[in-house]
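Here it is, the structure in full.
For chain A:
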Amino acid sequence: MRTFFAKTVAIGAISMLALTACGGGRDEESGSDAPAKGFAANSLIGVALPAKTSENWVLAGDLFTNGLKEAGFQSDVQYAGASTTVADQQAQITAMVTKGAKVIVIGATDAAQLSTQVAAAHAAGAKVIAYDRLITNTPDLDYYVAFDNFKVGQLQGQALLDGMKAKKPAGPYNIELFSGSPDDNNAGVFFNGAMDVLKPEIDKGNVVVASKQTDVKQTAIQGWKAEGAQARMDQLLTSTYGSKELDGVLSPNDTLARAIITSIKSAGKKVPVVTGQDSEVESIKSIMAGEQYMTINKDTRTLVKETINMVKALQAGNAPQVNDQKSYNNGSKVVDTFLLPPVAVTKANAAEAYANDPKLAPLTKS
Partner candidate 1 sequence: MSRFKDLQKNLFGGTTSNARQFGMIFTLVAIVLLFQFLTDGLTLRSDNLIALFQQNSYILILAIGMLMVIVAGHIDLSVGSVAAFAGILVAKSMAEWDLPWPVAILFGLLIGAAIGAWQGFWVAYIGVPAFIVTLAGMLLFRGGNQFIGNANTIPVPEGFRVIGSGFLPEVGPNTGYNNLTLLLGLAACVAVIWRELQSRRTRHEMDADAGPLWVSILRLAVMVGVIAFAALRFASGRVGTSFPVSGIILVALVLLYSFYTRNTAGGRHIYAVGGNSRAAELSGVKLRRVNFFVMMNMSVLAALAGMIFVARSAASGPQDGNGWELDAIAAVFIGGAAVSGGIGTISGSIVGGLVMAVLNNGLQLQGVGTDRVQIIKGLVLLLAVALDVYNKSQGRFSIIGSLMRPFRREASAAPATSEAEREPATTTVSG
Partner candidate 2 sequence: MSDAPILLEMRSITKEFPGVKALSDVNLVVRAGEIHAICGENGAGKSTLMKVLSGVYPYGTYDGDIVYQGAQTRFSDIRASERAGIVIIHQELALIPELSITENIFLGNEPRRRGAIDWKSAQRQARELLARVGLRENPDTLIKDIGVGKQQLVEIAKAFAKDVKLLILDEPTAALNEADSRHLLDLLRGFRERGITSIMISHKLNEIESIADQITILRDGRTVETLDVKADGVDEDRIVRGMVGRELSSRFPDHTPKIGEVFFEVRDWNVRHPISAERQVCKNSSFVVRRGEIVGFAGLMGAGRTELAMSVFGRSYGVWESGTIIKDGKEIVLKSVADAIAHGLAYVSEDRKAIGLNLLDDIKTSTVAAKLSKITKRGVLDEVAEYQAAEAYRKELRTKAPTVDEGVSKLSGGNQQKVVLAKWMFTDPDLLILDEPTRGIDVGAKYEIYGIIQRLADQGKGVIVISSELPELIGLCDRIYTVFEGQITGDIPRQDADPETLMKQMTSTKKMQTR
């Protein structure tokens, strides 16, 4: 037995050495910090997007698939799963790195939980672009491209005031506030932008948040889920608006806006001024029907186009165009950012705003 043992160990060790000898070891050249001088025109570009919870992400995915193909790249566009979002996205990004993607565009599900994957991508020599949502706590993020979200909030706040004034010339106005998912970096930015406009009016007493829920923690809707917004609105109506009139609701996006309107309608109340964002089809219909008051046109087409332009620049070995190199600090560094301006849309300017959108334009002709 002893000798058998010794022999087998020896055989094991030898075979391992043999494999070591002919295996060749590590690929030393896959190190990262070689200066980027562009890459092949048909390289793989990875796009990792959140779960398909809103039309915009679905549209963005389609636009990326087609746009990258037209530009001559190979593309791998992935969505996170519905419930296991973060882990899915982590795995997808890792898979893209493995497949040798040269640029990875990430619409983060949780902006703070991707630093390991971004670091791995960076180490493998890929460039990482944060799309729409800023990825935090990582020095390895290269670019950020988004609409100016503070501006979005300001537009929403202003539209809310304008809309209420149009319906009822004099205040005080009763309003309620909603904000997006707390794990989305943008949600707070929207909210702060809106409060930038609303706060002075609230302080003057011209606008009243009747439920007194003005803290972002109270107004947040986890995961941007419509049912969350509907449930919160139901509760607000029961607790606060038994006799009071509700004049306006600040909603951060269209999905939540429609949920809020559903809640109000089922409570038998008059639909107040409700803001939105994203120009979703159902919301445009709602605006044209006079229910939802406004939405924000952050044309996904433009955003995707700009992102693809960045990829093209990187491919050619040039520095992509950016227009903000000081505002967006992700906790580890200030990220080079390209910001696009958003547009507020009401029934009045809808036809003009969507004139170039094949899906939305017909809806505005009524």
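Selection rule, in plain terms: all candidates are chains of the complex that A comes from, given by their letters.
As a convention for this text, a residue touches a chain if its C-beta (ideal position, glycine included) is under 8 Å from a C-beta of that chain, and two chains touch if they have at least 3 such contacts; residues count from 1.
From a predicted model like this one, the values you see are computed outputs, not experimental measurements.
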item	value
Touching partner of chain A in this complex, picked from 1 or 2	1
Of chain A, residues touching candidate 1 in the complex	1, 4-5, 8-9, 11-13, 15-16, 19-20, 23-28, 30-31, 51-52, 76, 78-88, 90-92, 94-95, 97-99, 109-116, 120, 123-124, 136-138, 181-183, 217, 220, 222-223, 331
